[in-house]
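The complex appears here without one of its protein chains, the remainder shown in place.
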Amino acid sequence: MEVKKPKIKSMRYEDFKDNEYIDNLVEQLNASGVNVVVGKLDQLLNWSRSNSLWPFCFGTSCCAIEFMCLGAARYDMARFGAEVARNSPRQADYIMCQGTITYRMAPVLKRLYEQMAEPKYVIACGACTISGGPFKNSYCVVKGIDEIIPVDVYLPGCPPRPEAMFYALMQLQRKIKVTKFLGGDNRKEKRMEYVPEDK
Amino acid sequence: MFDFTTVTNWLHELLLSVMPAWLTTTVECILVAVFLLLAYSVLAMIYIMYERWVCGWIQCRRGPIRVGPGGSLQIFADVFKILTKEIITLWHTDKFLFFLAPFLVVMASVLTFACLPWGKGLQFIDFNIGAFFIIAVSSIGVLGILLAGWSSNSKYTLIGAMRSGAQMISYELSVGLSVLTMVCLAGTMSITGIVEAQADGWFLFKGHLPAIIAFIIYIIAANAENNRGPFDLPEAEHELTAGYHTEYSGIHYGLFYLAEYLNLFVVSGIAALLFLGGWMPLHIPGWDGFNTVMDYIPSTLWFLGKAFFMTFIFMWIRWSFPRVRIDQMLALEWRYLMPMGLVNLVVMAIVVTQGWHF
Partner (left out) sequence: MADLQQQIAALCPQAQFDTVDDMLMVTVEDAQWHALALRLKNDLHFDQLSCLAGVDWKDSIGVVYYLTNTDTQDMVHVKVATTDREHPMLHSVSDIWAVANYQEREAYDFFGIVFIGHPDMRRFFLRNDWVGHPLRKDYDENPDLNPIRLDDEQNEDYTCTYVEDENGNVKKVDGKVFEDDEYVINVGPQHPSTHGVLRYRVSLDGEMVKKVDVVSGYIHRGIEKLCESLTYPQTLLYTERMDYMAAHINRHCLCMCIEKALGIEVPRRAELIRLMMDELMRLSSHLLSYGCLTMDQGATTAFFYGFRERELIYDIFDRTCGARMSMSYSTIGGVVADVHPDFVKDVRHACDVIEKNLKEYHQLFTGNVIARNRMVGVGVLGKEDAINYCITGPSGRASGVHCDVRKTHPYSLYDEFDFDEVMRTEGDSMARYMVRMDEIVQSIKILRQACDKFEQCEGNEYVAEKVPKMIKLPAGHWYQQVEASRGAFGVYLESDGDPKPFQKPYRLHFQSPCFNLIGVVDLTCRDNMIADLITITASIDFVIPDIDR
């Protein structure tokens, strides 16, 4: 069965950037060959996962305010079915890291990421999360959250506009739509095994 | 008006003609269970979308519109996703209780759900103490919530569970008292009996002031029973992150979510049953033409329509009121609602014995 290029409602494929990345993933999937039954199931799963992205409220600074605007009436994240913002990491699907991560916050972010249930995705929202942004030279700012946790989508801006956040959300949807779940996961990050100390 | 007993009787006769009595009963039980669970899950899904759209409408937003036509497939995406989400097991917890809790909550709501009068002759369980049974089984839910909070081994969930325990046990009284008031008016505890008693007018209009007071008490107490705003303290998002189900992920959390919405339907259904005549069409004495037209509308539609209307009121309350504090909530129950309910019950008894109702 052939894996198709991901389609997003009311956005043309050419309007997106980073199409080569998605093309590569599609090619990889097609090259390895997919059984029709498994492929259809995968499609169903990917469709459901990409359309039901519940965010984890994780805002440290300015970007969080734009995220609130994203949820509010004008932009309305609910259109994407993403308004069910969960405050417990266990129930969320993706973490949109909004704002600078400092050395003191880094272990907390890592812990929160580990607490999330698979499948989980990360959007690095704002300049600070990508590279440290304006605070790159600071003595206690992490220079990009990808030093701590794996990142799926990078979203530049200081802070990014709500429209940009939607774009990042759609890019994430595209990425999820070319994920192979059954018969081997093609995501890079593998699950970590946690062994408690007293066992 | 179409009576569903003809269908059920026909099925019963059909099965009896091909198989022995014990097998008939077994097959019927299985059929009922399948139908019940199907109705349960479909209604829960409808309700989740209903709430999301109503909430969007109240908050000047559009709500889910992008998945499928008009956002109608949104809920399927959510269901498939949550079914395939990882279930996290925690160390240092009582795993048996941790896994049992969501099922207890769902069980309580399924049992209550089964008592509702779906239409003329269409009822899963119907026996002479139906109202009593509803009150009894609906309080199993609090056990699940307490267990969930306790077994998660977290301070937040424990506070959420304790709040929930205090709240649900308190408001059980008010719900019980207002149900009793209406039972008193109906003169029977049987669900069908209560519905039949409203053939010439719904209790809300028949029962004078005590019925209206009981209705208001019921709306407040049912909101609290359901852990919905303004009484959503057990899962008070802004205090306890997610309350008693903070540590649940995947389908376990989905079950809590499901039960929450189904409970909403159950309390709306009971309100429809007790105050708005269950599946009984709107009858105005003397207006025979009008009454006949009303009778043409199927009874199931009547019931669902009333339940959805009641739900709309519950949602309206939830999305406009701030949350109360734990001491204010308990004071409201023990100082105001319960004494009022008791007095109301006595007044209703007097009204009934004196025959002052319509």
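As written, the chain order gives the labels A and B, with residue 1 at the start of each chain.
Assume a contact is a pair of C-beta atoms (placed from the backbone, for glycine too) under 8 Å apart; a residue touches a chain by one contact, two chains touch by 3 or more.
Predicted, not measured: the structure shown is a model, and the values here were computed from it.
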item	value
Contact partner of the left-out chain, one of A:C57, A:A82 or A:V122	A:C57
Among B:L37, B:I58 or B:I169, residue touching the chain not depicted	B:I58
Contact partner of the left-out chain, one of B:G68, B:G193, B:P230 or B:P298	B:P230
Absent chain, residues of chain B that touch it	55, 58-61, 155-156, 159, 229-230, 232-233, 236-239, 241, 319-328
Where the unshown chain meets chain A, residue by residue	57-62, 64-66, 68-69, 72-74, 87, 99-100, 102-108, 110-112, 134-135, 137-142, 147-148, 158-159, 161
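Going forward, only the chains that are shown with their structure count from here on.
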item	value
Between chain A and chain B, centroid-to-centroid distance (C-alpha), Å	37
Touching residues (chain side chain A, partner chain B) in the complex	9, 44-45, 47-49, 51-52, 72-73, 76, 78-81, 83, 86-88, 90-91, 93, 115, 117-119, 181, 196, 199
Footprint of chain A on chain B - complex, ascending	52, 56, 59-67, 71, 73-74, 76-82, 84-88, 91-92, 237, 241-242, 245-250, 253
